[in-house]
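A single protein chain has been omitted from the complex, and every remaining protein chain is retained in its original position.
What follows is chain A.
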């Protein structure tokens, strides 16, 4: 390739880059000069955990149970229509952790049962099962991974709430929760249902754990919380309400929690690791300095 051709190619490259740069500057200024709307969730009350975090700063079991017991009570299906109870039961049939190492999948099998109670005439309705998986300190779900349409097309919605920082160790992070919305179908309350099963596979990742003398830290993940939300046609407009399994009728799966053993650093290593690290760095430095000064050719000529 001749010098002239190289120069031409380089000139065209420079022009292209300059054009892109100035177009970009104009684009950015134009976009930010006009009023931009911040994207808002069109269904403001859609996520239960969003409501939770509007009332609480961080996720604690006691706060969450209090929220579920009191804050959501007004949303339960009691008044619309009057006095009907279709005996909705949601239970976890199986909970397990699949895989090895720092990246695993939490597998949950959820069963939905509609009881055989007397059902008065109900309007048309559309229901979804809401599963809230509270995660302990020490593990997290990647919200962008959960948005992968190929893997999660079965879900109507998935979102992660709480501490979504992917990089912090567990002792510098807070808890998070994943909320799934699964389409349960339309008019399912019209008929008795012995059990519809939904399988969830949630990819989880381990954070760096606090130091432990044993060299491992055990993190326990409990069963998810489950509700069903149905949208019914009311007298005036569409309304939705929640079904929750009564606490004394909650059926437990064979293992209520799963344990994840995660490697952790050992405090006993701290002293000698620091010393040897710095000594190694020092030795490398001295070697490079010596070699540079000896072989760089910075010697004064004898001539």
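The working rule: a contact is a pair of C-beta atoms (placed from the backbone, for glycine too) under 8 Å apart; a residue touches a chain by one contact, two chains touch by 3 or more; residues count from 1.
Everything that follows uses one rule, which is that contacts and distances are computed from a predicted model.
Q: According to its UniProt record, what is the protein name of the omitted chain, chosen from "Large ribosomal subunit protein uL13c", "GPI mannosyltransferase 1", "26S proteasome non-ATPase regulatory subunit 1 homolog" or "Chaperonin 10-like protein"?
A: Listed in its UniProt record, the absent chain's protein name reads "GPI mannosyltransferase 1".
Q: Taking the entire complex into account, which one of A:87, A:185, A:222 or A:265 touches the absent chain?
A: Residue touching the chain left out of view: A:265.
Q: In the complete assembly, which of A:113, A:164 or A:196 touches the absent chain?
A: That would be A:164, which touches the missing chain.
Q: State which residues belonging to chain A touch the missing partner chain.
A: Given the touch definition above, chain A has residues 1, 3, 6, 9-10, 13, 20, 24-25, 27-28, 31-32, 36, 38-39, 100-103, 143-144, 150, 164-167, 169, 171-172, 208, 210-211, 215-216, 261-267, 269-270, 273-274, 276-278, 280-282, 284-285, 287-289, 291-293, 295-301, 303 touching the missing chain.
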